[in-house]
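Omission of a single protein chain aside, the complex is shown with its protein chains in their original locations.
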Amino acid sequence: MVHSDIIRVGVNGYGVIGKRVAAAVRQQDDMILVGVADVSADWRLRLAARMGFSLYGAAPGAALAMQRAGLPVAGDLDDLIASVDVMVDCTPKGIGAANAEVYRRKDKPFIVQGGEKHEVAGHSFVAESSYAGALGRPATRVVSCNTTSIVRTLTALKQAGLLRRARGTLLRRATDPWESDRGGIMNTLAPEPQIPSHQGPDAQSVDPDLDVVTMAVKVPETIAHLHYWSVQMTRAADKAEVVAAFLASSRIAAIRMDDGLTALNSVKELMADLGRPHDNLYEVALWTDMLRVQGDELFYAYMVDNQAIVIPETIDAIRALSGRIAAPAVSIARTDSSLGIGALDRLGPPDQVGDS
Amino acid sequence: MVHSDIIRVGVNGYGVIGKRVAAAVRQQDDMILVGVADVSADWRLRLAARMGFSLYGAAPGAALAMQRAGLPVAGDLDDLIASVDVMVDCTPKGIGAANAEVYRRKDKPFIVQGGEKHEVAGHSFVAESSYAGALGRPATRVVSCNTTSIVRTLTALKQAGLLRRARGTLLRRATDPWESDRGGIMNTLAPEPQIPSHQGPDAQSVDPDLDVVTMAVKVPETIAHLHYWSVQMTRAADKAEVVAAFLASSRIAAIRMDDGLTALNSVKELMADLGRPHDNLYEVALWTDMLRVQGDELFYAYMVDNQAIVIPETIDAIRALSGRIAAPAVSIARTDSSLGIGALDRLGPPDQVGDS
Amino acid sequence: MVHSDIIRVGVNGYGVIGKRVAAAVRQQDDMILVGVADVSADWRLRLAARMGFSLYGAAPGAALAMQRAGLPVAGDLDDLIASVDVMVDCTPKGIGAANAEVYRRKDKPFIVQGGEKHEVAGHSFVAESSYAGALGRPATRVVSCNTTSIVRTLTALKQAGLLRRARGTLLRRATDPWESDRGGIMNTLAPEPQIPSHQGPDAQSVDPDLDVVTMAVKVPETIAHLHYWSVQMTRAADKAEVVAAFLASSRIAAIRMDDGLTALNSVKELMADLGRPHDNLYEVALWTDMLRVQGDELFYAYMVDNQAIVIPETIDAIRALSGRIAAPAVSIARTDSSLGIGALDRLGPPDQVGDS
Partner (left out) sequence: MVHSDIIRVGVNGYGVIGKRVAAAVRQQDDMILVGVADVSADWRLRLAARMGFSLYGAAPGAALAMQRAGLPVAGDLDDLIASVDVMVDCTPKGIGAANAEVYRRKDKPFIVQGGEKHEVAGHSFVAESSYAGALGRPATRVVSCNTTSIVRTLTALKQAGLLRRARGTLLRRATDPWESDRGGIMNTLAPEPQIPSHQGPDAQSVDPDLDVVTMAVKVPETIAHLHYWSVQMTRAADKAEVVAAFLASSRIAAIRMDDGLTALNSVKELMADLGRPHDNLYEVALWTDMLRVQGDELFYAYMVDNQAIVIPETIDAIRALSGRIAAPAVSIARTDSSLGIGALDRLGPPDQVGDS
């Protein structure tokens, strides 16, 4: 690979998503991480510096505050934008929309996260569904963790010709594991006030053909989301066929209750045992022994690591915007290989997958 | 009412359900609580004595242990059985099945709880669905909290001619509020390993016509269960019609998100503010503003107080077994009145119910 | 009692504390609850109306909003103040300080809660320590739940001549049971950033002689606070003497691990079984079998129901401000009797108290 093939990437916002994107960019042999921009100067940024990331001030005064905190600073946001091929915005909801104007004004391809509206980028991204549409675009939006999981799984059913309509109940972790100031709920469940919840329509921003309705509820845990689905198929099918349809996607991993993976936390421990950074679960982890087919109806549940699932999509989105790789499957395979995606399925004895 | 009309009731097992049944029996003017039997002698039984309940030893040695603990004891289980018209068994799962043999041998009508199998009683009870079938029977089983809520709500839809099939996701509180030794889960979600979960088939033990499939998951809270439903109706309907169908049942109460009842715990606080004993929520509490109709599909969520919902059913079941009251509606109305059921709906401005 | 002896009471703020104060005032035969003022108009106020409380708008526009919500309204805050002998302010932290100016301007005796500073009232109140000092004063402050428990217990040791100095670790419930929007923490512990925490100095606002240092930490539960104490006594003592010193206070209740009261939630369940409104635990519940004396050192733990412990103090404070009853013991006994305080100790076999 010659130097000009390397995609130079900047990350704005070094939080839950930003730090994972930065680490993942570094693991790509066709990308280089130019730096990360942020507005704070506490232990998080000291860790970024320790990781060897170049730091940029993301707002007026931020660079100065970093310097005062003893952090090495490479410049401000404008400097970072000027030095990259693609900007990945990982700032909190709403701020990304404002930043989008800046990137656009500078004619710099950019990615925003799922907290922003579809209109901010004009395109919504899940690799296996909409990579091609993002090729060479000025911007795309990597949809939220929940929506990403919905599009991945329903696309798998759709590609197998099995999907008529899907109705899901989404149990949302109330806040992130590191967070102790905001969003916690204790000994209660808090339904989202509206049915349908926004995730169904959001999935349609990626693929308008999906017939999907979601209901959502906030639950008192921090590890991951959990989805339950009731799907009307186009016809009766047997369980093996359905499982095969799901596992045709490298980003849906089979897990099994009878293997001891009986709850969200044991799956998360498996990720730690795998040695993944931050115990990231990039895949939709779907219980294949729990999955049930009843005539033309299908029932299943899966786990979504809200901190990690969008990381591979973001890497693919960078490639799509850069236009360097046209074939979705090529980018996906490269991302998967770099992040160790697929390891889960290779762990289990293949003859056990899907039977019950 | 002449003395012979009074139903003499005995309660075996003074735990979460037993103590609520005992208190509710006392509030009926056509019943008398002869006493409660149990095997322990700690603060729980001292409270029972303080409430004025006659205590019986439920197992060999139990009466003696109670006496040694300074509790007044009226006799043993045989004495209690001999003194009543109906026995209500509220012992832990599995023990009720053994006790059933004892009651049956003594030819004493009895009720077991939903932890036991249908076969233990040969009849399964939800007042609005199967009261008539229990009339004068030797035994019935008040089904579990989750199943009771399912039968109540689907019966309401069925009676309005709206029900084709129902698919539900059940979020089950992991353990009871007073419990600190068993069943707790922390910062995780634990799916039930089988789909369908047992509640769907269990509902069919009350009404075989119900087309219902359930999936269930244990969640880390202790207050109540929460159900999400996706229902295929027989035809398109408007929201007002569906809400009216639900509220035709006195045991389904309308609550509203926009009234500040936004989570399980605020509804529970409402019960405390109402002054109900143990903050009991006897009704299925269904969010009417969240409920959504989309063509011939219906989506809704409701809360189930697993400690309280079966209490009115148990009172009705006592009457049904006694044969004193033949009309279900008469018993239901009497139970409702004694327990304050219906208060919830009368609280809200009637013109707000159901619109959104 | 002639009519002029009746103390007319107004409650401003119908939240966690306000609703309990209102209910408790109603249970006093020397008080009359004129009404409650608030700024909201949702289910909480509908319940107040249902309880028969007269409602007043606590802020401009509040009365009108109540009327629009179909609630009967008796007037605004000025009307309420004009109709009472004592105002009890139960509004959120900070608002009480502003209200104090209003009450003072109208020359109306008033009580503020522990969220306000000592200076707002100029006097801080715990019945067994500072009742006398509040007699006939224009205002007093019922100190916070934690501080109330500290002053109660250390006063008991002081009166027995045993207290030299006390060092405590306070585990604070993170938010209230009904709350799902604010303050929740999940799967973590959040230390208060400062040692000493504010409760130690706050106890000295009631009794400057107390040598007390506290450290505090927020824990992920909603039921109650839990305090652990390490006390340097003035001399070696035996356990029975220490337990007797504590139980000389009617507002410290003995509970025992070996009676099955092994955690906060089982004690709360005991309150529900006692039939107390809102399961209120008015007493400091102190584990007497866990308490340990080692030479001149004393170690113990107790539970504090942050929603209920200040209710009896507030009732006593009303009497103190009114000047109707001069002897602290007379007011305390009257309050205790009306609220059922003391029931706990009478439940246990007396010969078991304190031994281990």
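Residue numbering begins at 1 within each chain, and the chains themselves are lettered A, B and C in the order written.
Note that in this section a contact is a pair of C-beta atoms (placed from the backbone, for glycine too) under 8 Å apart; a residue touches a chain by one contact, two chains touch by 3 or more.
Since the model is a prediction, treat every value here as computed from it, not as a measurement.
Undergrad: Could you run through the displayed chains and say which ones the absent chain touches?
TA: Hidden chain contacts in the full assembly come out as A, B, C.
Undergrad: Looking beyond the chains shown, say which of C:V112, C:V126, C:A139 or C:I223 touches the absent one.
TA: C:I223
Undergrad: Considering the whole complex, which of B:P177, B:G200 or B:P277 touches the chain not shown?
TA: Of all options in B:P177, B:G200 or B:P277, contact with the hidden chain holds for B:P177.
Undergrad: From the listed residues C:L135, C:A190, C:L274 or C:V330, report the one that touches the chain absent from this view.
TA: The missing chain is touched by C:A190.
Undergrad: Can you list, in ascending order, the subunit C residues touching the missing chain?
TA: Touching the chain left out of view, subunit C contributes residues 167, 169, 171, 185, 187-191, 193-196, 213, 215, 217, 219-223, 226, 228, 230, 257-258, 262-265, 287, 289-292, 294, 297, 299-301.
Undergrad: In the complete complex, which positions of subunit A touch the hidden chain?
TA: Given the touch definition above, subunit A has residues 19, 40, 42-44, 46-47, 50-51, 69-70, 177-181, 186-187, 222, 259-263, 265-266, 268-270, 272-275, 277-279, 347-349 touching the missing chain.
Undergrad: For subunit B, which residues reach the chain that was dropped from this view?
TA: 174-175, 177, 180, 183-188, 190, 220-222
To be clear about the criterion, only the chains that are shown with their structure count from here on.
Undergrad: Rounded to the nearest 5 degrees, what is the angle of the rotation that puts subunit A onto subunit B, matching CA atoms?
TA: Copies differ by a rotation of 180 degrees.
Undergrad: If every chain is reduced to the average of its C-alpha atoms, which one ends up farthest from subunit B?
TA: A
Undergrad: Go ahead and note the Å separation of the Cα centroids belonging to subunit A and subunit B.
TA: Subunit A and subunit B have C-alpha centres separated by 43 Å.
Undergrad: From the C-alpha centre of subunit A to that of subunit C, how far is it in Å?
TA: A distance of 48 Å separates the two centres.
Undergrad: Find every residue in subunit C that makes contact with two or more other chains and list them.
TA: 177, 180, 186-187, 222
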